[in-house]
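With one protein chain removed, the remaining protein chains of the complex are shown where they sit.
Chains: A, B and C, in written order; residue numbering restarts at 1 for each.
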Amino acid sequence: MSGKVMTMAEAIERFVPDGSTVAMGTSLEPLIPFAAGHELIRQRRRDLELVGPISDALFDQLIGAGCVRRVAAAWVGNVSEGLGHCYRRACEQGVPNAIEVYDHSNFSISLALWAAAWNVPSLPTRTLLGSDILRTNPTLSIGFGMVHVGAVRPDIAIVHVQRADAEGRAHAWGPLGITEEAGLAAGVVIITCEELVDDSVTLSDPNRILFPETKVLAVVHEPGGAHPSPVQGHFKRDHAFYAGYAEQSRTADGFAEWLERWVLDVPDRATYLERVDVDSLRIHHHQYSAPADFGNE
Amino acid sequence: MSGKVMTMAEAIERFVPDGSTVAMGTSLEPLIPFAAGHELIRQRRRDLELVGPISDALFDQLIGAGCVRRVAAAWVGNVSEGLGHCYRRACEQGVPNAIEVYDHSNFSISLALWAAAWNVPSLPTRTLLGSDILRTNPTLSIGFGMVHVGAVRPDIAIVHVQRADAEGRAHAWGPLGITEEAGLAAGVVIITCEELVDDSVTLSDPNRILFPETKVLAVVHEPGGAHPSPVQGHFKRDHAFYAGYAEQSRTADGFAEWLERWVLDVPDRATYLERVDVDSLRIHHHQYSAPADFGNE
Amino acid sequence: MSNGAYTEQELMVAVASREIRDGDVVFVGMRLPILAYAVAISTHAPNARGLFEVGLMRDRPAGAFLGTMGDPPNVAGALWATRMSNVMALMAQGQVDLGFIGGAEVDRFGNLNTSYVGDPAKPKVKLPGSGGGADIAILSRRWVTLMNHERRRLVDRVSFVTSPGYGDGSPGWRKRNGILGGGPVAIITTLCVLRFPEGGGEAYVATVHPGHTVDEVREHTGWPVQIDPGVRETAPPTEAELSAVRSRTA
Partner (left out) sequence: MSNGAYTEQELMVAVASREIRDGDVVFVGMRLPILAYAVAISTHAPNARGLFEVGLMRDRPAGAFLGTMGDPPNVAGALWATRMSNVMALMAQGQVDLGFIGGAEVDRFGNLNTSYVGDPAKPKVKLPGSGGGADIAILSRRWVTLMNHERRRLVDRVSFVTSPGYGDGSPGWRKRNGILGGGPVAIITTLCVLRFPEGGGEAYVATVHPGHTVDEVREHTGWPVQIDPGVRETAPPTEAELSAVRSRTA
């Protein structure tokens, strides 16, 4: 045992100091590490730079809680509900604090992470040509008719997956968004997982292992850790929860109440889940992938 | 049915004209599409540009058979035996014809294909800095302290896999080398497979599908089509066969005899396999991957 | 709002579905576009492929309600579950025939703003941002946007171009900017369909939805909008279109 398995509180405490650049929500709408984000809030982390494609409410919550100094993302809001009210308050009124926004498109944030993964200063692309995003994001430039997307290197990527072993070999499935490049680009990966499994499971399918274990320094067994986002094979998306959050976060006071009830007043994920109708969200019909034969002799 | 399933002869006839740029052997040592390469030889294809990382004898055979005008690769030879004798004769003596060599490293040929996949003129990297490969390959240049690897866009990528369905959704496992970028960069993908399966198998695991089916225009059911290279779960590598080829191809006459016996005198793969001790190579012990649950309700 | 036989949204979905040609690879967004894709598959374009930026390809809409494109029913039966950058690679190669983009604001040259109202340094309204919008606007072969027809949404010039249409409207603007994709072909609103001249430029009203008038369109458009001299009524949803959309929304 490598000692990588730890509680969420310990993982966040040890690996995500104030001022960190943190990639989260890298699979877009599914597998969003809400439990990790809430622990960041509980530990009153400050001056974070958040990196992601879209964030479906998690970035909005961290911004509202005052954890964030900058966002490098393609979209920040609430996918099924629209605008992110905390994001708006921060950008428009500096409430609870002003934040810097490095605008990206989905493709450009992916390329920014690939640039970091391959350790080059930037990667060229034709996307964003003609877009004013080039005016507002100082890490994008034009030269020789191409846009050059500056590398974004997260200090930490936090990735929620269906299963992982104690050494951090993680299996995730469904659409993967920018997860692979985020993990490769990051200095450290924290895995949070629905199931903590024996390595005979993960190593039975090395093609499905997301990252080299050398990048993964913490494994947190956190079932339901992605709620209200969906987890293929485990949980449906909790649409009503997103709607409720959107409604309640319209005002700063409403958001404060929401935060109290769902984050600050909750010591850990297990307690949080007691307040959710988990059974109605659980996926009951299994649909197993056909096995691949890794036989070698 | 899309009409993509066809014989090897038909796939090569329809999709690989003289002068094509063809990526093969993209998984490095395993899953090399030898059967497809042999059909190219039988159909006397000429002026091909071969693209690959290393080729473990297949490129050597195509060069010796006079099919090739240019090679863009990191390594051409016989992995367990060393030099490629036909490659040497072509480069040193112009036998059977002179060929052009665009030298790459493994990383740079991968980047050349990613550049094509992302449709940019080149991608930057620090690999090859200080190497004379920059002197001989005109598609590589230096600027702003970085090497710029020019895009290589194959007309066709030929990829051997463990299983595929009739629409060209292909599952491969084991190390994948530069297969993904080669298929994405190519105009057309030809899949050759050990097993032609129902789409309930391939669609049970969409994460393992290599390419968008829109790229795949031909599916050839060709069991043993990668011999003598290994296929995880199906065949071990035939080391002795590589050794025999290395020995016999030392002279042009020896190679001509080898070609006669193993390619020209063989109408199809089934006949070829009758001359090989297939049973001694077959993998008998199955090692199945743990299933992933794609359940959604 | 409805004329009784169908709703405004059903009409928009039907009109949008007609932009999909059989065999197209379509970059599908949520809400109306995914319904349009479903209608097209059930009617005139059974072989259209749907591509989702989350990292999916499908040959039919999901079998259950989706709140987002990443919901589990959209993965079941997918033809490809992959990384976003692979999906973007196809689009960068010109292999995406049609894209749908949602927008908060569109201008007479088809530029979309989903980023900032007012000065980006001190915005009046911070919108969510591009998502994949800018990528679709720049890299797809042609694209369409759907919008509520309001003066504050159809504006003379957007203050911030998130997803470029035809820029300042001058001939060759996209080409001069190095953009490979073809640009917007239609703005489908709650009142009408605006189209663009061949090669791009300024939007004009091509058809007006049943029950609405040119004057009403003019009144709710933030610039003196051009009207096609041959302007006609938008063809209402067919029975087949209506039944397809209703089977998805019932």
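As a convention for this text, contacts are C-beta pairs under 8 Å (C-beta built on N, C-alpha and C of every residue); 3 or more make two chains touch, one makes a residue touch a chain.
For clarity, every value in this text was computed on a predicted model and none was experimentally measured.
J.: Could you run through the displayed chains and say which ones the absent chain touches?
T.: Among the chains that are shown, those touched by the missing chain are A, B.
J.: Pick out which of B:F34, B:W75 or B:F294 touches the chain that's been left out of the picture.
T.: That would be B:W75, which touches the missing chain.
J.: So which of B:V22, B:M146 or B:L203 would be touching the chain we can't see?
T.: The missing chain is touched by B:M146.
J.: Which listed residue (B:E29, B:E49 or B:D155) would be found touching the missing chain in the intact complex?
T.: B:E29
J.: Go through chain B and note every residue touching the omitted chain.
T.: 27-30, 53-54, 56, 73-77, 79-80, 82-84, 87-88, 91-92, 101, 103-108, 110-111, 114, 125-133, 135-136, 145-146, 173-181, 229-230, 232-233, 236-237, 239, 242, 283, 287
J.: May I ask you to list the residues on chain A that touch the chain which is not drawn?
T.: So the residues of chain A touching the missing chain come out as 117-120, 167, 169, 180, 184, 203, 206-207, 209, 211-214, 294-297.
Heads up, the rule we're going with is that only the chains that are shown with their structure count from here on.
J.: Which chain is the middle one, judged by CA centres?
T.: Nearest to the common C-alpha centre lies chain A.
J.: So which chain is the furthest away from chain B, centre to centre on CA atoms?
T.: C
J.: Report, in whole Å, the distance between the mean C-alpha point of chain A and the mean C-alpha point of chain C.
T.: 28
J.: Just the number, please: Cα centre separation of chain A and chain B in whole Å.
T.: Measuring from centre to centre gives 37 Å for this pair.
J.: Can you tell me which residues of chain A touch two or more of the remaining chains?
T.: Residue numbers touching two or more other chains: 111, 125-126, 146, 173-174, 176, 232-233, 236, 283, 287.
J.: Which positions in chain C touch two or more other chains at once?
T.: As it turns out, chain C has residues touching two or more other chains at 56, 71-72, 75-76, 78, 81-82, 85, 88, 92, 180.
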